[in-house]
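The block underneath contains the structure these notes are about, expressed in structure tokens.
A single protein chain has been omitted from the complex, and every remaining protein chain is retained in its original position.
Letters A and B mark the chains in the order given here, with residues in each chain numbered from 1 onward.
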Amino acid sequence: MTTLVLLSLLGFLVLFLGAFEQKKAILPVVIAGLSAAFVTNALSWDTSQTFYGMMRYDNYAVSFVGLMIFSVLMIMLLASYHFRNEDSHIADIYALMIFTLVGGLVMVSYASLVMLFVGIEILSIALYILAGSRRMNLSSNEASLKYFLMGAFASGFLLFGITLMYGVTGSFDLLVISDYVNGNEELPMLFITGVLLILIGFSFKIGAVPFHFWTPDVYQGTPTLITAFMATVVKTAGIAAFFHLFDICFSAIDGVWFNILWVIAAATILLGNVSAVMQNEAKRMLAWSSVAHAGYLLIPVLALNELSASAIFYYTAAYSVASISAFAVLLGISQFSNEMPVDQYKGLAKNNPIMTTALVIAMFSLAGIPPLAGFFGKYFVFVTAMESNLNIAVIIAIAGSLIGIYYYFKPVIFAFNQEVPPIEKIKGNAAFNFVLFAGIIISLIIGIFPDLLANLPGN
Amino acid sequence: MITAILIAFPFLAALLMLVVPASKTKPVALAATLVQACITAWVIYLFDIYEKESLLANMQFILREEWINSLGISFFIGLDGISLLMVILTNFLLPLIVLSTWNKEIARPGLFYFLMLFMQSALVGVFVSLDAFLYYIFWELALIPIYFIVLLWGGENRIKITFKFFIYTLFGSLLMLAGIIWLYLQTSDGSFGIDSFYAVMLDSTAQRWIFWAFFIAYAIKIPLLPFHSWQPDTYTTAPNAGTMLLSGIMLKMGIYSILRWVLPIVPFAVDAYTDVVLYMAVGGIIYASWIALSQNDLKRLFAWSSIAHVGLITAGLFTLSRTGFQGALIQMIAHGVNVVGLFFVAEVILQRRNTSLISALGGIRTKAPVFASVFMIITFASIALPLTNGFIGEFLLLNSLYEYSYMFAAFAGLTVIFGAVYMLRAYKNTMLGEDSTEGFADLSMSEKLVFFPIVGLILFFGIYPQFIFNLTDESVKYLLEEIANHMALNY
Partner (left out) sequence: MLGFPRSELQIMEVQGSEYLPLLIQLVFAFGFVAMVLIITHLIGPKRKSAKKLESFECGIESQGNARLPFSIKYFLTAILFVLFDVEVIFFYPWATNFREFGLQGFIAMFIFVALFLLGFLYLFRKKAFTWD
């Protein structure tokens, strides 16, 4: 709770620093504030408080919030590099990111469906603006509008589902709903419709097939920095909220949603990977890859056993770290451009060793090559799935990973291409280099010692 | 502890490569591999071949540290006769491979030797791991450096070819990973340790699934017949040192793994599929030999002949007999040594003539007698003349096949005839006859330093194969017992 208050106040503070033209103070304040939030969050470990039946801040929430704060911190550092020569609106962008984080926090700690909805809206509304934060850029506007319309649709589905759930059980409280599900042999049609509507709403939010069609356009049109944000923080919050609800409320009625979600997960993995193969645009490729990763993340939800929470947490952590590195490199090369053909990585290795290392580690981690973090992420997902006898799903995931190799290796191959004029040395500031270093080191460390993160969210 | 040093030393040396100035990398890399060879020699000295009470018969220098507790993964390594043999092969070939690049201009040498030493570390890791998960990690780690070596220093079409190579092998690896996870879920104590894996009792259906999950990975790596199509291209396009690593050491990973991770765990399935595998292996021998007959490029010729040789080794393993196992182990060493020699022959010719097409060569013997003699000895070894290392292995393998079924032996025996034909023809067309072009410098000092140890090893193992017998006999006996026990319990 302290974390929530702290983050909200931080958001305000940053807004006002911007409004009162204290540009120099913004970044230190943001870093200090986020670090403080990280600490207060860590201090809530094992305390597991419930607030008026609306939010439950248990270890599950603490671990995901910690991860999200970390990702936001990294993205903020990138932002300070990205906007180094531009001073308009930077405070607003920082503040909106912090508000998004607040929404994410609510989404992973809700104990009531109302809070789930509130969390999603806080997160989404800030994001709509962020997506359109380059006002003069047509594609940024397009992305913002598309994202808004799709997001509104998804919220509509979700809200309708929540309403039906309330209509049947008479409560928004997850525990009451869970009791209702466990206590009744037969559930009314309305309740089942509600479950399915919520399923669809979440699928929209995390960009799972067949509700994924907005992802590539939005990811590409959005400023690269914000895309990194969407691919990491938002996806983490979305999948954590998704799992939280299904774990607590709907585990006993998997007959209702199991087959649907199975098909969604399989289709997401396959379509995401296959489409990513066909892209020549680096950002679009990463967008499709994030669709594919949403598919892998759905497998633990599908398996829904005692390993699922850890698998999701580890996977999102590994994926976030690698994605931020990948986007950082992309940002370094393409700067403010929204379009970057993959072959623009050509000759990166010649003059930019740190960026190349970061790129290689990130791509290998995303592709799931041991002993990097991404490999263990996939590994945990596979174990979780096999524990529940989802062998076919594992085989599909394996096929997906194989296809993934193709496009994840493309940038790496281009980077080492020697026959072209190499990319000039890209001057990163300290923050930029720090993000790259952190990406390399963390991918290696949590890959070699997965125990560090593996059991955090508990059961 | 010393096992850990065997893994750690090349790794640290690899990291050193990144900071050493470019002009010093070659000597430093060579020194590092030589030190590693000395450590290996020390391990051979320490190794007690009469020990038979330890884990898996004569497993020694065991190190078991907890690593990922929550998943039952430990850092569990050790050496028995078989793994020591593979470590010897790796660590004694590496200095030769490094030396083979002595005269060559290499762009970014630091990165090149980093990858080579890194690969050495991973290869040793594969051979000494006793924890299935650790083994898998090393297995994958070994793939990455060779991928980059081929990608960055390879020849024509390297991007497409490395993709094919990587996708093939990774496909196998992931299947194997699924198999490993499945087995892990079946263990009674939730551990990836080899002892727990050996203790798992599976019904015949499960065994069949697991068998294919593992075997396809190894069949791709070795490579066996339907999975071989990556190999000739990759061997041809890879820089020579890479080809040597691939053919001399890396494909032995597959054969070693069959011995260690397939036969004792799913013997029932092995028994059920022996004929299938033998058809694959023997079919591969004939097919590869046939294609080798019509190759005009030296490197491709050696690549195809390599497929024929490893087919025979695999066939020997699946006879599940002591002769077969021993033959396979001897032949693995012999093939490793010979194929490195052969590819270096191709490299020497390529450097001097800028081509490895047989039709463009001829009469080299008159200009370079030492080179021609060395090539002659290696050729003899690879067609298994008595007194060379190839003879004992091939003899034992064919013998074991004959005991299993004379039909297979008869067809596999064709490899000897075919091999003699294409190897001798290649020799004749390149070394003998009219000298078509101007001067061909004989071997330089560094090249001699590569070839003479190879010739030495060929003769040493040809005359004294007892070394390998002694080293591995306990382990082989143990493995056969373990398989027999499993079979008895399963029926």
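Please note the rule applied: a contact is a pair of C-beta atoms (placed from the backbone, for glycine too) under 8 Å apart; a residue touches a chain by one contact, two chains touch by 3 or more.
What you see is a predicted model, and the numbers here were worked out from it, not measured in a lab.
Within the whole complex, touches from the chain that is not shown fall on A. Screening A:138, A:152 or A:252 for touch with the missing chain picks out A:252. In the full complex, subunit A makes contact with the omitted chain through residues 12, 15-16, 19-20, 185-190, 192, 251-256, 258-259, 262, 302, 388-393.
By our rule, only the chains that are shown with their structure count from here on.
Averaged C-alpha coordinates give centres for subunit A and subunit B that are 43 Å from one another.
Within the complex formed with subunit B, the subunit A residues making contact are 364, 369-371, 375, 379, 382-383, 386-387, 394-395, 398, 401-402, 405-406, 409, 413, 416, 418, 449-451, 454-455.
Partner subunit A is touched in their complex by these residues of subunit B: 67-71, 107, 136-137, 140-141, 144, 148, 151-152, 159, 163, 166-167, 170-171, 174-175, 177-178, 181-182, 184-185.
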